[in-house]
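A single protein chain has been omitted from the complex, and every remaining protein chain is retained in its original position.
Going in written order, the chains are labelled A and B, and every chain counts its residues from 1.
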Amino acid sequence: MIIFPVKKIFIRLLILCFWTAIIFLFLFSPKISQYFVTGKSLSVFTFSKFIDVECIKKFEKETGIKLNVNYYDNNDELLVKIRKTGGAGFDVIIPSDYAVELLAKEGLIQKLDKSKINFLDRIDKRFFGFYFDPKNEYSIPYAWEAYKIGYNKVMFKATPINSWKMGFDKAYAPNPIVMNNTPREAIMLAALYLFGSIDNLDDEKLEKIKDLLIKQKQWVEVYTDRRSDYYLSSATCAVAVGSSGEIWRAARQDPNLEFIVPDEGTFMIIDSVVLSAKSKFPDDAYKFINFLYSKKIVDHHIDKYSIFSVLTDVTMDERSTKAAKYTRDRLDKVKVDFFRNVLTEDQMNKVWVELKVK
Amino acid sequence: MELRRKASSFILPSFVGLIYLFLYAPIIVFIIFSFNKNPYSLKWHGFTFSWYRDLFASSEVAEALTNSLIVAFSAVFLSVTMAVFYVFYGLGSFLNRLTILFYGSLIAPEIVLATCLLSVFSFLNMPLGIPSLIAGHTLLGLAYVVPIIKSSYEEIDNRLIEASMDLGATESQTFYKIIVPILLPAIMSGALLIMIISLDDFFISFFCSGPETLTLPMYIFSQVRTGATPIVNAISTLLMVVSSLLILLLTSFKIKTRFF
Partner (left out) sequence: MAKRECGVVREMSDNKFKSSVLGASENKSFAMALPAVLWQGIFLYVPVVFIIGISFLKGLDGSVFKNITLGNYDTLMNSSYFITIYRSVVLAFSTALMCLILAYPTAYFLAIKVKKYKNLLFFLLILPFWINFLVKAYSWFFILDHNGFVNSFLIKIGLISTPFHILNTPIAVYIVMVFCYLPFMILPLYNSMAKIDKFLLEASSDLGATAGQTLWHITIPLSMAGITSGFFLVLIPSFGEFVIPTLLGGGKTMYVGSMISYFFLETKNVFLGSAFTCLSGLALIFVALSIYFVFNKIGKKNMGVK
C-alpha cells in the first residue's frame, strides 16, 4: 500500500508559500515604504553634460527637497526607461524634441501649468511653437543645439569646405573622423546628405543610407556621443561630426578647433524641460524648474558646459556669443530640419545593427 | 648544462614578473593620475591633492558609496545566512541533492542573468531599487558561497557533533558553539568574495538600477563614459589602500583564503 504523505506535502507547500511571500514583500518594499516616507524628493533625468550636480544641491539646501539626478546617454535610452515605469519615479525630465513628441503621444508627461512658471517672458520667442509641441503645452525649451562638423585646424591639412562631404566623403577628409553614436541622428544625417530630406524614406533609400554609413565606417576612428572633445583636442582625429553641445564645448576649450555649419543644411535639436505624468510632487517640480532657469544657475551651466541657452538675458563669454551668433546666422541661411519621428524603430534598428556588425 | 639551468631559472621568474607588471600597469597609471593636476591629458602637470578634496566634498560619491555598501553588506548577510542554513539543516535531505542548481548562476554570463532579472522585474511592475539590487547580488553570491560552505561542512568530523550531543548540548548550542567556529574560515572567505563581487558588479546595476539608486560601479561608469575620471582615480586609489589593509588584517588571523 502506498502511503501518500498528504500532511507532509501540505506543510511543505505552506512553508514554500510563506518564504515566497516574504521574498516578494522584500522586493516590493520600496513601493510600500514610499507611503511612509515623509521627506520630499525629486527625480531629475537629464543628459549627462547639462546639469552640474554640485550646483543644484543648492536647491536642496534652500528648500529641503532631496534631488536624485539620473543621466541618459541618448534619447532612446531615456524613452525605454520612462516607458518601463510609465513615468513613475521620474519628475523633471530634460529630453530632446523628438522624444518630447513621443512622450506626449504616449501620455507619459503632463501638461504644464504655466501659472507656476515665472520665466516664460525671458525665453526667446523664436524657440516656441515647434513641430513637436506647437502650443508648448507639454514642454519649455531649455537649450538649443545644431549639428556641426568640428575640426582641428592644426591637424586638418586641407582647406575646410562648408559641406557634409567633410564627414561622408573620404576625398575631402583624409584623416580618421569621429562620428556620432545615436542611430537616429546618424541615419537622418546621411539621409540629408544623400537625398536632401528625411521625408519619404523607403526601403531602397534606407539601403543606400546603410551603404554610405558602412563605407564611412572604414575611416571612422570612434563612434561616440560625448568624447569628441578629447579626440579633437588630442589631435587623434581631425574631424568630428556631432551636435554643437559637443563640438562647441570642445572648440571653446581649445583654440585650435573650429566648426562649420554645412551648406546642405543641418539639424537643430531643442532640449526641453517636461514634467512626468506620474510625478509625485509636481509643485516642488515647478519650484525646481524655476530654480533651474534662474539667471545665476543658467549662467553657471552655460559657463561649465558651453550650452546655448534659449533665455535672452544670459551672460556668455565673447567667444561663445560669437559662436552662437554665427551658428544662428548660418541656420537662417541654410535648410534646417529636426530629427522628426518619420522612421519607425524597426527601420532604424535594421540599418544600425547591420552597420555596427559589418 | 650549468648555463642551461641558469638560463631556465631566469626565464620563468622574469616571465612571471612581466605578467605581474601587465596586471599592475593600469593600476599604477590611475594611482599616478589621481595626483595629476590635469588628468584629462596624458602629460604630468604637477602634484595635487585637489581630486581627493573633491572626492570627499562630493555628495554623489557619498551617496553611491553608501548605497553600494548597503547592498554589499545585505547581500553578504543574506547569502551567508541562507547558505549556512541550507547546508546545516538540509544536509542529507533531497534539497541538498539540488546543490547543482546553484551552479546555474556561474554557467550563465552575467549579462544574461541581468537581462532575465530585468524582464521579470518589469513584467511584475516591481520597483527597481536597492532591494532588487540586493536580490541580484545575493543570487550571484549564493553560487559561490554554497559550494564553499558545503564542502567545508562535509569535512567536519562527525564525532565532534556526536560528542557534543552526548555531552548534553542542544541543537542550537551545537550549532553556535561548535559548527559555526569551525566553519568560520569558509564563511569569512565566502563573505569576502561576495563583498568583492557586489562592489565590483556592473551588469546587474546597469540593467536593474532604478531612477533613485546610484551605486559605485554606476557612478564610475557614468564618469568613465564621459572621460572625466579624476575623482574616480582618487576613489580607486583609496579603495586599493583600504582593501590592502583589510586583506592584511584578515590574513593575519590566519584565515585560509581558498576560493575554489
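Here, contacts are C-beta pairs under 8 Å (C-beta built on N, C-alpha and C of every residue); 3 or more make two chains touch, one makes a residue touch a chain.
All of these numbers come straight from a predicted model, not from anything done at the bench.
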item	value
Residues from subunit B at the interface with the omitted partner, ascending	8, 12-13, 15-16, 19-20, 22-27, 29-30, 33, 42, 82-83, 85-86, 88-93, 95-96, 98, 101-102, 104-113, 115-120, 123, 135-136, 138-139, 142, 146, 154, 156-159, 161-162, 165, 170-171, 174-175, 196, 199-200, 202-203, 206-207, 216-217, 220-221, 224, 229, 232-233, 236, 239-240, 243-244, 247-248, 251, 257-260
Residues in subunit A touching the chain absent from view	8, 11-12, 15-16, 18-20, 23, 74, 76-77, 79-81, 83, 181, 183, 217, 220-224, 234-236, 345-346, 349, 353-354, 356-358
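Heads up, the rule we're going with is that only the chains that are shown with their structure count from here on.
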item	value
Subunit A-subunit B separation of Cα centroids, rounded to whole Å	34
Touch list for subunit A against partner subunit B, complex	26-31, 41, 43, 45, 48-49, 53-54, 57, 68-71, 73, 81, 84-85, 89-90, 226-227, 230, 234
Residues of subunit B touching subunit A in the complex	40-42, 57-60, 122, 126-132, 135, 210-212, 214, 222, 225-227
